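Just dropping this structure here.
As you look at this complex, bear in mind that one protein chain is not there, while each of the others sits in place.
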Amino acid sequence: MNSFGRIFRISIFGESHGESVGIVIDGCPAGLSLTEEDLLPDLERRKGGKQKGTTPRQEADYPIFTSGLFNGKTTGFPITILFENNNTRSEDYQKQRSIPRPGHADWVAHQKFGGHEDYRGGGHFSARLTTGLVAAGAIAKKIMAGISIHAAVTEIAGENDLEKGLQKAIDAKDSVGGVVECRVNGLPVGLGEPYFDSLESSLAHILFAIPAVRGVEFGTGFAAAKMFGSEHNDAIESMEGKTRTNHAGGIVGGISNGNELVFRIAIKPTSSTPRQQNSLNWDTGKTEDFSVKGRHDLCVALRAPVIVEAATAVTLVDFLLLEQHIKRVLS
Amino acid sequence: MNSFGRIFRISIFGESHGESVGIVIDGCPAGLSLTEEDLLPDLERRKGGKQKGTTPRQEADYPIFTSGLFNGKTTGFPITILFENNNTRSEDYQKQRSIPRPGHADWVAHQKFGGHEDYRGGGHFSARLTTGLVAAGAIAKKIMAGISIHAAVTEIAGENDLEKGLQKAIDAKDSVGGVVECRVNGLPVGLGEPYFDSLESSLAHILFAIPAVRGVEFGTGFAAAKMFGSEHNDAIESMEGKTRTNHAGGIVGGISNGNELVFRIAIKPTSSTPRQQNSLNWDTGKTEDFSVKGRHDLCVALRAPVIVEAATAVTLVDFLLLEQHIKRVLS
Amino acid sequence: MNSFGRIFRISIFGESHGESVGIVIDGCPAGLSLTEEDLLPDLERRKGGKQKGTTPRQEADYPIFTSGLFNGKTTGFPITILFENNNTRSEDYQKQRSIPRPGHADWVAHQKFGGHEDYRGGGHFSARLTTGLVAAGAIAKKIMAGISIHAAVTEIAGENDLEKGLQKAIDAKDSVGGVVECRVNGLPVGLGEPYFDSLESSLAHILFAIPAVRGVEFGTGFAAAKMFGSEHNDAIESMEGKTRTNHAGGIVGGISNGNELVFRIAIKPTSSTPRQQNSLNWDTGKTEDFSVKGRHDLCVALRAPVIVEAATAVTLVDFLLLEQHIKRVLS
Partner (left out) sequence: MNSFGRIFRISIFGESHGESVGIVIDGCPAGLSLTEEDLLPDLERRKGGKQKGTTPRQEADYPIFTSGLFNGKTTGFPITILFENNNTRSEDYQKQRSIPRPGHADWVAHQKFGGHEDYRGGGHFSARLTTGLVAAGAIAKKIMAGISIHAAVTEIAGENDLEKGLQKAIDAKDSVGGVVECRVNGLPVGLGEPYFDSLESSLAHILFAIPAVRGVEFGTGFAAAKMFGSEHNDAIESMEGKTRTNHAGGIVGGISNGNELVFRIAIKPTSSTPRQQNSLNWDTGKTEDFSVKGRHDLCVALRAPVIVEAATAVTLVDFLLLEQHIKRVLS
């Protein structure tokens, strides 16, 4: 299913080179003031072509609301948002069709969907689909006023100095990966539950839905595996639950503990590298050298923070509604 | 919700020191031969007290089927399995109740459930609840004959030599964390879908439901963030999708590609360390020194592999049923 | 799936002549005082053997809580309730196995589950499974204090005089059907939504899950099809939404309007009639005359009211929680 959430439920649709991509948001509280302009800053952050290392393909990415708004406010019914695909160069993909691109879904999609998938620009697998997610995230952020979500790239190509990491890619004429860290402040205690509805489970679920994500860790994450218990435990210092350290990243027993929520995601290097590659040619049944055409990001991690924030926001709003911290009709 | 899965759906229940813990498995195909003995090997692996570094608490952990079986076979209706809690020492927990244990859910559970939670032995948060999951996993493994799942501890306290890592804990009189790696062979191509039903999303969802898990990574995981694209991409070598390398860990675009599925999870050190700690006393509102009583594992990671296998198995069976690789009535 | 509900979610399990039947209730608010005694009055109403026309089979039907309670209150975690099956006479069913009983699920179950179904006493199809539902209903009623639910048989064998209807059955040595009407008072305005989560949709979903239900109608129901619009419309008379008439049965546009909720269900005559029947013998492939053995109700409708109330209560609690009329932690 292409849906996520129990109370605040999003459903994405569309293909990279199809008519449009978009999202349906069901369960958004009624009475939220909402205009296209509210979404533009985050949509702008998601766009490529704005910074060194991102794809020169630029879409207007202007959101078209087709349902769920009335007199400038949400009605409580599904909000549908479309983004038209204007700037597509499908011929790039047509040409190289005989070689399923390594790191891309070309081969698995072909097997799974019997050759019926829309392969142009990655079709439904394209990161273009995250446009709708970012729009939903911007709405979610508006709903949860008072809670701040901030994600940023903290590492590129193994470098904490991001300029340096990017230069590595440019020098090597290759794509590179990166790490994104997200911090959320202002969360109430009590979101999430032990086991299958844990806050980590829900966040990881949607974070791993973001293309190119290879790892998710909360708090100290993988470093925790190297620590002693007495070192890792966060001593509680106040009746409000403030802890001395925050190795847990704000979640204990699957439940938010009121401290800062902290997690990191690992993003692999863009699969479409400018370097020559060697892989299978479907038509000949043999491997051969080839180069991927099209316009691509050297480092997709650079565009990820706003997507990570959006994924986080929609997940948290869902829990906030479930736990009745947010009313289903806003005043 | 304490449930997971769409077609093969598990629901866990119980508290560590309550009457019993258990699981309901809905959607198990009819016609599977099943006896208590089928579950015992995995249940045995989950038990503490069997190896250095695990809790001396030993439950019989004998599964009691109360529904879903007839003439030694599954009927297609919900299978209920109970495990009685015989070996509990609640007084240990009663005594130290005034200090919510750091790293444990004591404090958040109290806030979230208004003091109504069963705090004895961690209640519903206890890893004892994974008994049911392991039982479900053993059943799932039986259904997916021909697919092998193998998880193992690859690192303790930062050491790949496990004996050495454990000795570190014993020497320091402290608990330690570890890393578990899981490998699955024999999976068909095509499990999972882009975005919210990706194979990584679904696996991460349930893996983060296992107590003490702090991170999940697929294939090269966090190391991918440091790689070049040309280096990370797995070249396809055969018409069957065999890749030269397997940095992707067997999943591309959220879909299994027929290569070995590989992922790792980071497990934090056991929260109940033998070392003295300093944390809040609820009754006084001040922090104080204290020691956790009760019988605990020095390294919970040691007991995790069979739980990780179980979580993996139930997730994969769900996809295998959804994708019609397994029939709902076995012959 | 054998589950129902989004926030207050019930999962039933068990077979008529298996070890036990039971239910898991997930999402029950924490802090509700609850003892076995709270469930007994409704369980007593469900039992046969208490009134003319019901089966002489009597189970103790004493609820065994195995999880979710602590110190006499709900913890917010899954509540599991078991009912042991003590009073079974499986040999009755064994004998007549060669003739799939008309009106029963014997034939379809055999086809669907490949012969693996537990056929004894109807197995999982048995109305014995409603024991768990009635228990969940009693809990739901406790949660929604202030809202009254009352169901009653209004017609037996076409007679509004119930004694007369039952006498018809006794005279004809045959089973008979009936109609049950349910009325709910005290509901807030606003439960339900247009389309797929309408109050009627949700109620009908669970009402048709009750064995032997053949029809469900709200308000004027099928009679509405014969009315004029000016006659059927309920004029609103007060700012609180009180209507002059209540043909809508308390639901407009899928949403409760604060007036009395009224619906009726049609219950077919018990399939196990004492009369001789003629149907297929599986072993011979030919039809033959036979009589159903076992202990059965002449009119199952007589036992239905408490089941209908339970189904209604669990559905309404789910909506009340979703709409935040009930807190997830009770004080």
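Letters A, B and C name the chains as they come in the text, with residue numbers starting at 1 for each one.
Heads up, the rule we're going with is that contacts are C-beta pairs under 8 Å (C-beta built on N, C-alpha and C of every residue); 3 or more make two chains touch, one makes a residue touch a chain.
Small disclaimer: the values here were computed from a predicted structure and weren't measured.
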Which residue of C:Gly72, C:Gly146 or C:Gly285 touches the chain not shown here: C:Gly285
Selected from C:Arg97, C:His150 or C:His205 as touching the chain missing from the view: C:His205
Subunit A, residues in touch with the chain not shown (by the definition above): 1-3, 9, 11-15, 18-22, 24, 26-27, 30-31, 65-71, 73-80, 82, 112-114, 116-118, 123-124, 329-331
Residues from subunit C at the interface with the omitted partner, ascending: 1-4, 12, 100, 102-105, 107-109, 111-112, 124-125, 129, 155, 157-158, 169, 172, 174-179, 189-190, 193-198, 200-202, 204-209, 211, 213-239, 241, 243, 247-249, 252-257, 266-273, 275, 277-280, 282, 285, 287, 301
Hidden partner chain, residues of subunit B it touches: 6-7, 322-324, 327-328
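Assume only the chains that are shown with their structure count from here on.
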Most remote chain, CA-based centroid, reference being subunit C: A
Where subunit A and subunit B are represented by their mean Cα positions, the distance between them in whole Å: 26
Subunit B and subunit C: spacing of chain centres that average the CA atoms, whole Å: 37
Per-residue multi-chain contacts in subunit B, two or more chains: 1-3, 12, 112, 124
